[in-house]
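Encoded as structure tokens, the structure appears first; notes follow it.
A single protein chain has been omitted from the complex, and every remaining protein chain is retained in its original position.
By letter and in written order, the chains are A and B; residue numbering begins at 1 in each of them.
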Amino acid sequence: MARKQRKKEEWENNMVETKSVADRIVDVIVYLCVALVALCSVLPMWHVLMSSFSDGKSLLAHVGLVLWPVGGFTLDGYSLIFQRADIVGGYINTIIYTVAFTVIGFLLSAVTGYALSRDTKLKKPVTMALMVTMLFGGGMVPTYMIIRALGWVGTPWALVIPGCTNSMYCIMMMNAFNAIPREMYEASHIDGAGHLSTLFEITLPQAMNMGSVIILNLAVGQWNSWLPASIYVPNNKALWPLQLVINSITKENADFLNSSNPNYARYLIQFAVIIAAIAPIIIAFPFFQDKMEKGVIQGGVKG
Amino acid sequence: MAKKNAYDLAASSRRSWKTELRRDWVVYLLFVPIIVYEIVLHYLPMFGIVMAFEDYNVVDGYFHSPWVGLKHFVDLFSGEDFPQAIGNTVIIGVMRATIGFVAPIIFALILSLINSKKFKRTAQTMSYMPNFVAAVIVCSLFKQFLDKDGPLTLFLTNVFGAENQNWFANNHPPAFWIIYLLMGIWQSIGWGSIMYVAAISQVSGDLHEAAALDGATRLQRLFKITLPSIMPMILMMFVINVGTALAAGYDNILLLYKPHTYNVADTVYTYTYRQAFGEGNTNYSLSAASGLFQSLVSTILLVGSNALSRKAAGSSLF
Partner (left out) sequence: MSIRTKWIALMVAVVVMLVGMQIYYSNIGQVRAQNATPETTFKWWIYSGTSSEYYGNYAENPAVQYTLRRGWGPEEKGIALDFLQPPPGSENDNYTTMIVSGDLPDLIDAVICEPPRIMVEKGYGIEITDYVLANMPNYVALVHSNPVYFNNAVSVDADGNEHYYGLTNLQDDYNAVFQGYMYRRDWIVKYGTNPTTGAAFTGGYTDPADADSWVDDVVFPSGGTDPKYISDWEWMFEIFTRAQADLGIKDKYCMSLYYPGFTWSGGLLSCFGGGVNVWYQDAENKVHFGGNEEPFKTYLQCMHAWYEKGWLDHEFNQRTSDSFFQIDSTSVRQGMIGMWNGQQSELGGRLDMHDGGYTEGIFVAGAAYPINDMYGPESCRNVPPNCVMGGELTGGGVIITPTAKDKDLAALCSYLDYFYSEEGALIRTLGLSAEQVADFSENTFYASNGLSDGAYFINSEGKYEKSNVLVTDSGQLNTAVGFNKAPGLLLVKNVDLGYADTYQKSLDQWLLYPNTGFFQGTRTTNEMTQADSKTCDDIRAKVLEYMTKNCANFIIGQSNFDKDWDKWCTVLKKYKVESIAEIYQYYVDHYPFQ
């Protein structure tokens, strides 16, 4: 044990101290590539952010990238959108929907993944059935008719249940459970644990790295979603998620120049709403990333 | 013996349903939610597929509209611009299933070479940002940026001497294809890499250690250890990607193309959309027929790529 430890230290020292020239070149290239991707990802968002702080009339005439507010710093765009009562409701609804959707979707995917990973008579047929739904669908209107028959039209259930899982997530979870060494299951079995406790207490924590990826995808997907809401709860604004509110604000504003006395600050709305929609995610994300990384590393250590 | 039986993967098929249910009723119970979910929300709506074979009208409904057999498929395939649409779909699909698919993997691999935790995290977080922006907005941003006086166009003109033009109006291949591909990569490179980053972080440190002691350089370890260990996941994602390459992700083109760029931008999806929901002549049946056609092709692709993956790498999705 001690020898191994020493070797490990040597290896780590090695890494720090004797970097070859080739290593350094690789380093430079790697850092440059990553920095470039990061920059490209952020630059357009920066453009939007700075545009949202600009002066409407000057921005309309501006050509090229906006690196700094054009025509002076203003908050006109934001004051226009936050004047509206429905935007706060939109935030609340989106948060509720995102939490519910993610929890239901994750549990369903995890339970299904576990069931699929066990040796049962249903393993094959259910996998095939899942693959089929990945490829074939009845279309928007038949789905609408089923959801109407369930009595979900005009309720939030039409937004948080349909689409909360999909074949890919179930199969991904199945693979994650399959990747857990068989000895774990055997040990758990010998300890007298049932399937439920094996699933939730022993194997799911191990599969959480894949689980977090699915949780992230579910949460971000629901946060950005507006199409289902426009189909299932179009007439009740109290149920609209943020993205639908924002979409409608943008659309209502598209022809603001038609007004005989156009308010140029309205030009800023299209930029301000983008920021308003993504700011909460971007602020919340690092905390979540922290948790996720811990989960992933834990999973890795245990596995 | 009992232990062996319990984890023999083919054991279930040898037992009767009755024994199975008595033994593992909990697992069978766990199947219930997904089976109900799939039947209600996915299989029941599939009755809509019959539309593809009838002249659907609302009064007669799904089950009494006149049956026309394969008429809509014939209409679809005999359309003048259909071959062009197929061609563009294949080109864009192949580009996305190869370059577009590999980009996040490469990004994840490159990220794994970075030692500075802080830098890595910041870069990762930054690269996720485009994923938080709705597709409609991404399209309008790209249109703005690539317009004749857009920042990106000006950059290309001033730095690389490219002709000053509205890039989305360029109907000479392969401009549109490349732009569309890059747009997809921009949107998904960071987010798409999460899964691979998670998988890479799981690769046992001992393996790297041992390899390093044997004198393997970082790049060698990348190709000898990291890449093979995430290969099963890559293959799984590849199979799924190929299967969905034809069917998904073309709706944004509706926002980006113009009649004079149809020759490079028209795809099966957009072509059908115009035929089915064009001026005043909404044709749901044609749209259903096209959907069914795309599903069938996707099935073939999925089964094919799965077989390929099984043959080449010994692992497959199903």
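Definition applied: a residue touches a chain if its C-beta (ideal position, glycine included) is under 8 Å from a C-beta of that chain, and two chains touch if they have at least 3 such contacts.
Nothing here was measured: the structure is a model prediction, and the numbers come from that model.
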item	value
Hidden partner chain, touching residue among A:L43, A:V141 or A:M184	A:V141
Chain not shown: contacting residue from A:V99, A:M128 or A:A187	A:V99
Residue in contact with the excluded chain [from A:L43, A:V132, A:I231 or A:I282]	A:I231
Contact residue for the chain not shown (choose from A:T127, A:N178 or A:S248)	A:S248
Residues of chain B (touch criterion as defined above) contacting the omitted chain	57-59, 61, 140, 143-144, 147-150, 165-166, 168-169, 256, 258-260, 262, 274, 278-282, 284
Touching residues on chain A - with respect to the absent chain	57, 60-61, 63, 83-86, 96, 99-100, 103-104, 107, 140-141, 144-145, 148, 153, 155-156, 160, 197, 200-201, 205, 226-227, 229-231, 234-240, 244-245, 247-252, 254-263, 266
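The working rule: only the chains that are shown with their structure count from here on.
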item	value
Between chain A and chain B, centroid-to-centroid distance (C-alpha), Å	16
Residues on chain A engaged by chain B in the complex (per definition of touch)	7-8, 11, 14-15, 20, 22-23, 26-27, 30-31, 33-35, 37-42, 44-45, 47-48, 63-65, 108, 111-112, 114-115, 118-123, 126-131, 133-139, 141-143, 145-147, 150, 161-162, 165, 168, 170-172, 175, 182, 185-186, 189-190, 194-196, 199, 209-210, 212-213, 216, 220, 223-224, 226, 243, 247, 274, 277-278, 281-282, 285-286, 289, 293, 296-297, 299-300, 303
Chain A contact footprint on chain B (complex, rising order)	3, 6-13, 15, 17, 20, 24, 26-28, 30-31, 33-35, 37-38, 40-49, 51, 62, 107, 110-111, 113-114, 119-134, 136-137, 141, 145, 149-151, 154, 186, 189-191, 194-195, 198-199, 201-204, 209, 212-213, 217-219, 232-233, 236, 240, 243-244, 247, 284, 287-288, 291-292, 295, 298-299, 302, 317-318
